[in-house]
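Okay, here's the structure, questions in a sec.
Here the complex is missing one protein chain, while the rest keep their positions.
A, B and C label the chains in the order they appear, each numbered from 1.
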Amino acid sequence: MHKHDKHLCMPAETREAAAKRLLTAKGHLEGVLRMLEKEDTYCVDVMRQIKAVVGGLDRANDVVLEGHLQNHVATAQARGDEKELIKELMDVLKYR
Amino acid sequence: MHKHDKHLCMPAETREAAAKRLLTAKGHLEGVLRMLEKEDTYCVDVMRQIKAVVGGLDRANDVVLEGHLQNHVATAQARGDEKELIKELMDVLKYR
Amino acid sequence: MHKHDKHLCMPAETREAAAKRLLTAKGHLEGVLRMLEKEDTYCVDVMRQIKAVVGGLDRANDVVLEGHLQNHVATAQARGDEKELIKELMDVLKYR
Partner (left out) sequence: MHKHDKHLCMPAETREAAAKRLLTAKGHLEGVLRMLEKEDTYCVDVMRQIKAVVGGLDRANDVVLEGHLQNHVATAQARGDEKELIKELMDVLKYR
């Protein structure tokens, strides 16, 4: 598996950038949980907030994807593992 | 605004069902944050986990949407506010 | 099934508005097919065009959804079929 291959680890700056966005999303999600404790909360406002959290997670995912393309996919043919890398990337992008 | 109209508040059981799913998503998101602290984390594994969190949020959103359709939209014409309700619902669904 | 119930047919103006958008999407799709006949076609240009066609179809779907909410869902409780209507609507929105 690639995850155990030291050469295909996520670069530190990508990990940090993704973590920063996920932390923001987590704060936002905690805000939605507080909304749901109030009796006069309105459905559409909650739906809007959940979608904003999803938007934040999508952007975090884009950070990781961009780092992966740059560091691992663009160098795949030289390394010889392009078939595997593309197969697993297509699997994860398909549900996007 | 609808959110201040007591007749259009989210029912307690919908709030609880949505909160339960959001709490699970939050726990999952914290797991992804822990993954990002490890040096040997692999990009595609992170992308898969972020997508699973998004899937959980989408299901929480479906709970809220279903409650809104049942409690507010299906009764809108009788109340006379169907134009506004449908407009705001289309706005929030469009980005879905 | 609702589709055989004359009272739950799509209004003529919604059918026309949706058909108009689908015809535009079809013309766009035929343009992509022509692109694919050319040897020097570039992948990312094709992906962009396919996504534009999908965007057109999504907007056609929004026209149908808005008509359905207005004509059938907003009147459901008065008619007494809100449970069925919401169930089938959630099914179709889930994959959105």
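Criterion: a contact is a pair of C-beta atoms (placed from the backbone, for glycine too) under 8 Å apart; a residue touches a chain by one contact, two chains touch by 3 or more.
Nothing here was measured: the structure is a model prediction, and the numbers come from that model.
Engineer: Considering the full assembly, with which of the depicted chains is the omitted chain in contact?
Structural biologist: Even though it is not drawn, that chain still touches A, C.
Engineer: For chain A, which residues lie in contact with the unshown chain of the complex?
Structural biologist: These residues of chain A touch the chain that is not shown: 62, 65-66, 69-70, 73-78, 82, 85-86, 89-90, 93-94, 96.
Engineer: Applying the definition given at the start, please give the residues of chain C touching the unseen chain.
Structural biologist: Spelled out for chain C, the touching residues are 2-4, 6, 8-10, 12, 14-16, 18-19, 22-23, 25-26, 29-30, 32-33, 36-37, 39-48, 50-51, 53-54, 57-58, 60-61, 64-65, 67-68, 71-72, 88-89, 92, 95-96.
Methods note: only the chains that are shown with their structure count from here on.
Engineer: How many angstrom lie between the centres of chain A and chain C, each centre taken as the mean Cα position?
Structural biologist: Taking the average C-alpha coordinate of chain A and of chain C, the gap between them is 29 Å.
Engineer: So, what's the distance in Å between the C-alpha centres of chain B and chain A?
Structural biologist: Distance between chain centres, rounded to whole Å: 18 Å.
Engineer: Please compute the C-alpha centroid of chain B, do the same for chain C, then give the distance between them in whole Å.
Structural biologist: 23
Engineer: Which chain B residues reach two or more other chains?
Structural biologist: 65, 89, 96, in rising order.
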